[in-house]
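Below you will find the structure I want to go over with you.
Only a single protein chain was left out; the remaining protein chains are all shown in position.
What follows is chain A.
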Amino acid sequence: MIKIPTKILVVDDEKDFVEMLSLRLNETGEKVTPAYSGKECLDLLEKDNIDVVILDIKMPGMDGIEVLKEIKKRFPLIEVIMLTGHGTTETAVEGMKLGAFDYLLKPADFDDLSEKLEGARKKKDEQEERIRKAEAKLLSRKTGGVF
């Protein structure tokens, strides 16, 4: 079976981390784009087609929570998995309230990450499927399809 790659954007100001996680995820068959700041993340989302964003919460400049808000406003269908420091549960809670799919403590367990990526991807697919169906219905009504 050929795996359909999930298009992932990894956002962290730690360049080495982004690079290593990207290489690892690519090796498991995903398609990863790196970003090193909140701004770069948002710019890339404008251009590229992304399914899931893995987003570090603690970044200089625009922090993860701000980026998350912006993503949810501008690209509501894109799912976000947050990377948080241990003991910052409040931030995780805030992120979940703002619509993040889930969160992981840094350093995260790779199996956990894979599982959550799959969940996020599935959620996004289903959401898109529903929208497609709704649109199809709308279209068939407009064109006077069978009632």
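Convention: a residue touches a chain if its C-beta (ideal position, glycine included) is under 8 Å from a C-beta of that chain, and two chains touch if they have at least 3 such contacts; residues count from 1.
Here, contacts and distances are computed from a predicted model.
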Inset, instruction - Among "Peptide ABC transporter permease", "D-lysine 5,6-aminomutase beta subunit", "Vitamin B12 import ATP-binding protein BtuD" or "histidine kinase", go ahead and choose the protein name stored in UniProt for the chain not displayed. - result: "histidine kinase"
Legend entry - Residue of A:Ile4, A:Val93 or A:Ile131 touching the missing chain in the full complex: A:Val93
Inset, instruction - For the chain that got dropped from the picture, name the residues of chain A it touches. - result: 14, 16-17, 20-21, 23-24, 27-28, 85-87, 89-90, 92-93, 96-97, 102-103, 105-108, 110
